[in-house]
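With one protein chain removed, the remaining protein chains of the complex are shown where they sit.
As written, the chain order gives the labels A and B, with residue 1 at the start of each chain.
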């Protein structure tokens, strides 16, 4: 009773804290505020201006991302015989905590007169952030109690929010698909925690086996994640940027499936498709990230990148995961290193190369919207010329493409350090152990 | 053979009747009519005016609601070992009958030269109406034959259509999320029928137990219902109203999950998460309703309301459902009282309070669009001033906020009376028994 009471108390206190914080600092964005007539319900007020509500641009993609978070990640983890049910349930609890906390942690850097504005964009961003917790959870499935997972979730979102602000707000890197701040961060945070908590019994846990039906459930999660990846990668963009992100992600996903099947049929010992291998290769969705560029032949590049990602991920599953579990004290229940970790690093490296090739020839002036610090300094004549055509462009620091690529790499290194350090501290922290002890 | 023939004949006759009625009275809305050039396929006809087609505003949310009705409600009821398959199948049959009949029953009050106009909005409304039948079906799962369910469906939609017209058309209440006319109505209609049909055997029916996989199927339904609730609550709104409804519903759902986990872990006897309890708390989606207001601190209120709803629903499941089955002759197969009934009443009471606080300060002039009868009477100078800025506003009756809140409460009481009365009559009606006897 005491243990259950403690879980209930912790969750209750967290929700009360959220309510107080929201009551103090959160207000509606003007786009959602009825007292602001310019975004009103009325179609005829000042012309048909309800059309301008940003909701129209983002809501369908927001719901796609929601399906990925709650159905996709939830059912992805049902492949284990005994954890199926609690995987889906805890996935939902963690996502709900992470989203509420993430809205605060991600927006606290952009206050308006001391208030945080909330809109559909904040909700998408918060679901993106919650993905880091769910990725980490994949490495930890079956190892932590619910109460420990809740504590870890709060810590991880806090660290994630700071690291993302460092990368996006201060370094001004572009990582719209989240390969650095979501996938790499979430995977290595979780792997660092599992490293600290390592016990030998993990490796031969009998609950790990899959049964036929649990595998099919897992495929529901897998396919939904795969399917809505174009929405995930493009949700934060608009117009032609979003269009390109969708085309490239989609073709990249398709080519990745082909190469994964090919690789898997080679490395797998049996003569016919092996279920676990197939399931695994379907989980590859996570390797796809945003390729936001417009070089002339990007589409085939996207296909090459997707193909290589499929290869890396299948090889990692077959050779690296058992090796890490045996020799490196890293037991990775769902193989997040192959699904999010290595592909995330790979995507970040590729994106640094692609960024180093970015130029006004490829992008036109939208270059300066994507990479804010590549825009010319204030008061320069070049800036005036750009702004005469493209009013949103703000003064930057005149970064070169190579320098911008360098910052992308710095963000990757920082993120790895923060994720691994944060994970080790969290895994050993009094918080986790304290609750473990009493639970 | 005779029994099956009777079912086939009944369904066939219903479909033929639908076809005749549609042929006589249904025409396309101008937005769907090719002979009306102002909504044409052509982008360039009178400027890019195909953009104005209302379809663009409603279709993505319509499909979200469709997923809730056919996947969500269908799979929600698969948790019972033996009813899984027929639950999904009959759910679909009932929804298809209810939708076709609902389009007539909901639009018959608004004829245009003796014709009913049909558009995407009618389809959304008809799916909303079909939810009442599916909610009632939740209380009756396993108790009625298919033929009885079909008859009940036709009767319930007829009564629902009249009650909704009474509340929305005559009382002019606002209930866009449907807490009164959908959830409360559907739940108490179904509970009244189950009260009339009560037999002792219901309580220890062996088919009721869940098995592991049927539980996971039920979670597919549950999560989809939970996930698309923001679409359900906002589908009938536009612009900033829709935006607020989405934000509030989403945060309310998240906080509801936390409190449901906390409550469930306390009241549940075992030391770890119990599957049925978890499943139940995931079914809580139904408690969320539209909060359409724009008071400064609404977001935390939405979270508080969601939290309390989670608490009420879990407590009801653990204590009230067994009590009702034992002492009150009310056997509630899926616990619709906890999922739709009590939360519906609770939501209606909260909304009455919130309505009583509505004012022009919070809403601007959109107040008079949401609550039509609060708008000033025709020919008043106030009305002229409003219409100069907000041309859609129509003359009302100058209701005060308190009076409007009073009407909300009257609508709740009327709905309860109509639902319970209608359910008892339907349960005892010759129709139901007649078919039961022969089937």
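Quick note on the criterion: a contact is a pair of C-beta atoms (placed from the backbone, for glycine too) under 8 Å apart; a residue touches a chain by one contact, two chains touch by 3 or more.
Just so it is clear, the model here is predicted, and its values are computed rather than measured.
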May I ask which residue of A:166, A:196, A:262 or A:420 touches the chain that does not appear here? A:262
In the complete assembly, which of A:166, A:223 or A:315 touches the absent chain? A:223
Using the definition of touch stated at the top, determine which of A:162, A:254 or A:403 touches the missing chain. A:254
Touching the absent chain when the full complex is considered, from A:188, A:363 or A:407: A:363
Looking at B:26, B:166 or B:315, which makes contact with the chain not pictured? B:26
On chain B, where is the contact patch with the chain that was removed from view? 3-5, 7-9, 11-12, 14-15, 18-20, 22-23, 26-29, 31-37, 39-45, 48, 50-51, 53, 55-56, 59-60, 63, 66-67, 70-71, 74-75, 78, 84-86, 88-89, 92-93, 96-97, 99-100, 118-120, 123, 146, 213, 217, 220
Chain A positions in touch with the non-displayed chain are 51-52, 57, 60-61, 64, 212-213, 215-216, 219-220, 223-224, 226-228, 230-231, 237-244, 246-247, 250-251, 253-255, 257-259, 261-263, 265-266, 268, 271, 273, 275, 278, 282, 294, 296-300, 303-304, 307, 361-366, 369-370, 389-392
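FYI, only the chains that are shown with their structure count from here on.
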Gap in Å, rounded to a whole number, between the CA centres of chain B and chain A: 34
